[in-house]
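Here the structure comes first, spelled out in structure tokens, and everything after it is commentary.
Note that one protein chain of the assembly has been removed; the remaining protein chains are unaltered in position.
In this document, chain identifiers A and B correspond to the written order of the chains, with residue numbering beginning at 1 in each.
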Amino acid sequence: MTVLEVTGLRRSFAGLRAVDGVSFTVEPGEVVSIIGPNGSGKTTALNLVSGVLRPDSGQVTFQGRDVTGWRPERLAAAGLSRTFQNGRVFGNLTVAENVLIGLTPTLQAARPFSRWRNVPVLRWASLLAETAVALVDPPAVRRELADRQAKVATQLDRFGDRLTPRADLAAHTLSYANRRRTEIARALASGPALLVLDEPTAGMNPAETGEVLEQLLELKAAGQTILLVEHKIDLVMRLSDRVLVLDAGSVIAAGPPEQVRSDPRVIEAYLGKRRPAVRP
Amino acid sequence: MLDTALAGLVNGSSYALLALGLSLIFGVANVINFAHASVFAVGAMSGWWFSVDLDWPLWAVLLGVTAVTGLLGLVINVIAVTPLAKAPPIAALLSTFAVSVVVDNGAQLVFGPETRRFPALLATDNLGLGGLRFGTLDVTILVVAIGLMLVLGWFLRASRYGRAIRAVAQDRDAAAQMGIPLARVQNLAFVIASVLGGVAGVLGGMYLNNISPTVGSTVGMSAFAAATLGGLGSLPGAVAGGLLLGVVEAFGVSWWGGNARTLITFAVLLIVLWVRPSGLFGKRAPLAAEPMTGTFFGAARTVRLRPWQVAVAAVAAYVVPAVALDDYTVQIGVQVVVYAILALSLTLVSGQAGQISLGQAAPLAIGAYTSALLTTATGLDFWLSLPISGVVAAVLSVVLVSPSWRLRGHYVSIATLATGLLVAAAAVNFDWLTNGPSGVSAIPPPTLFGASVSAPLAVYFLDLTILLVVLLLVVRLRRSTLGRIWSAVREDEVAARSSGIAVADYKSLAFGIGGFVAGIGGALFAQQYGYIDPSVFGISVSLLALTIVVLGGLNSPLGAVVGAIVLVGLPEALRMLQETRMLTYGLLLLAVVLFRPQGLMGKVAR
Partner (left out) sequence: MSLLELDSVSVFYGQTQALHEISLVVEPGEIVCLLGGNASGKSTTMKTILGLITPRSGEIRLAGERVTRSAPAARIRRGLASVPEARRVFPEMSVEDNLLTGAFTRRTGIRAELASVYESFPRLAERRRQPAGTLSGGEQQMLAFGRALMSAPTLICMDEPTMGLAPIFVDRVLDLIAALNRDRGLAVLMVEQNAELALSIAHRGYVLNTGHLVLDGPAPSLIDNPAIRTAYFGA
């Protein structure tokens, strides 16, 4: 089943069409990248897909369900996790706690009756039960927590010796690159059907970028479906199965990396159309 | 009809002048200046001093007030706003709030707490127009207010620095690229806003006929409501909001009496926040992306005591008063304990879930009234009334504050402030339920095993035991999955939602549990005094609770207890005067925000 299907997505800000009729699909196990010049609508498109923004029109289908206009927390619980452009971690929580938060949708014993969370009034039964469980801390909750902590350790190990030795440090003490790694670990923790990454290597030096690329390639090899926005074309070319090029809110090219790279429309979008010199 | 409307317009023009200043500052500095209300009070009092003591003519009074309040505005910006420009917005909110307390109570020390007659300087009932009676005073107030608005409008439109102010408000970065000095422009905006506030103080003082140092907080809160009603940041909105609120209040007062004024003001404010938070004229939806606290105590880790240390402290808390302290000191201990319970409710709401509440007196009052009314009117046993008080306070807290979850940042704090004041106003006005301003008396002391718990030591043991239970509850919640989820909500709402956390639910839950704890505290409070009235639950109680947790360390349950000992116990033991005490709270709060944001019981992590 197609993981993500986006049709005719539109969103304007103050009359400016940031995303203007974008359609694409992401199939299981695929890495799809969105590239484009500054201001072409890439991040807006991601925000629309992940529920941070609501589209003016268009449809988002996730694993066969129409999820248009769903709130981000509901999408996350349904298996769509994301990271953010400049990296958002919970600064005063430890690295391990950050990743543990990513596992929140998988908690059952600690969050009883969580099916009722979308029902008015009745959701209070679930919230109060969660409070009671938090106070009593029964064995089932402790077992669940131990299990999730083991999962956290596995996630952290994915990043070699970058995160595991720092598991108990507050996230705000980490280097920028490690904060970004923590964020990716958090997004991956719940085993999402689709991982959405917004410029995962922004602000990283070439060595760090290379390392993140290796980890993403490993994820891809393990079958993780990824939707990626990234500026670093090298990384996009090596990682992606398909590339989508946005310009002025519209898709101007789509296809395998090599084909997109030599597409004259793409070159023009980035480099501009050649015009006769008017040099004085 | 017409004279009520005119009275409303005249009074509303004071609100409009104040609201203009609030909106101007909000536009330029992106800060809600909680100290602005105090500028009004300083204007009124220095105006009184110039006109009555020094016998200056009106024009000189206005000039003098302009100088005094203009300088005050500059000082507020330099001390409490500019140093915190790069800190999270919560810092400036707390610091301006602290400055307002310092100024109000400093003024009270200088001028004395009593209400003074403010001479009208002008006739109040010498003119008539088609059956409508009014005075030179009304005309002067309207003319001066409208004149000032026109001058401000001209200044912003046509002068070099006026344009610079508008440019900074619309696009700070672009303004900087035009060579506009941002710091100087911000100073100027504070000075102008404060001069308007000071003049409003003189006009308002003359109109109200009498003034006291607390006049600022009453009128200031109305101005606050007016600015929000008009749309924060919108100057035409501030004028419209001020005049509209003035008229609405005037009609409300003429129908329901003077006590209804605050009830109307805060009901209006809350309804605006719920229904149309950007106000009548505001364009942008007030959604800030940054969390309110987050890195405020960024580098802080909570000081943790070892179990044996906790055990020793708990045993000492029982034993020492029993063997070594007199009744008076034990009574102080009772107050410390009740405030510690109230502060712990804030540790959950503000420290753990990151929602700064400026109105935690509300659930305290609701709990106190519930328990008092149940035990006196229905004869219900105290022990049954205790959990009921907690539940009622919890439910009302959630119902009143949760509509503002659509908002973020400052607006949530404004909503809590309005809630606190609304509850106090309701206690005054709903006299069929609360017995109005005269309060509830003869609240019976609780009984335990047939014995009355009324001796100081007995009350102390009871309250201390409940405090320890609450402390245990808070500590357990903090260490649970729920506590971790609250932390995530506090640190970054956007990231929390993308991790599958429904942040609105968890904020409501925090307010609910916080309200429950505060409500229990309120029930204890009522039983301990045997008497309560609305004045007991004023804004100073909310302030004290917040100061306790900020001083102790927002994120430290132990800090709430230590803070209560320092801020409630010490001043009482030293027999400090009420106004000196408030002044000290304000100064302490300011100092903590500026110099030790992690609080006493937080330490800096490496």
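As a convention for this text, contacts are C-beta pairs under 8 Å (C-beta built on N, C-alpha and C of every residue); 3 or more make two chains touch, one makes a residue touch a chain.
Values in this document were obtained by computation on a predicted structure and should not be read as measured data.
Visitor: Looking at B:A175, B:A394 or B:A424, which residue reaches the missing chain?
Guide: B:A175
Visitor: Using the document's definition of touch, tell me which of A:G21, A:P37, A:G58 or A:G191 contacts the absent chain.
Guide: A:P37
Visitor: Please identify which residue in B:A164, B:A372 or B:A518 touches the non-displayed chain.
Guide: Among B:A164, B:A372 or B:A518, only B:A164 touches the chain that is not shown.
Visitor: Could you please point out the subunit B residues that touch the chain left off the display?
Guide: 157, 160, 163-164, 166-167, 170-171, 173-181
Visitor: Could you please point out the subunit A residues that touch the chain left off the display?
Guide: Listed in rising order, the touching residues are 16, 37-39, 175-176, 202-203, 205-206, 231-234, 237, 248, 261, 270-280.
Following the convention adopted for this analysis, only the chains that are shown with their structure count from here on.
Visitor: Find the geometric centre of each of subunit A and subunit B from their Cα atoms only, then give the gap between the two centres in Å, rounded to an integer.
Guide: Each chain reduced to its C-alpha mean, subunit A and subunit B end up 40 Å apart.
Visitor: What residues of subunit B sit close enough to touch subunit A in their complex?
Guide: Contacts found on subunit B: 294-295, 297-301, 473, 476-477, 480-485, 487-488, 491-492, 494-503, 505-506, 508-509, 513, 555, 605-606.
Visitor: Could you pull out which subunit A residues touch subunit B in their complex?
Guide: Subunit A residues touching subunit B: 50, 52, 71-73, 76-77, 81-82, 84, 88-93, 97, 100-102, 104-105, 107, 110-111, 117, 123, 127, 130-131, 133-135, 137, 141, 145, 170, 172-173, 183, 186-187, 190.
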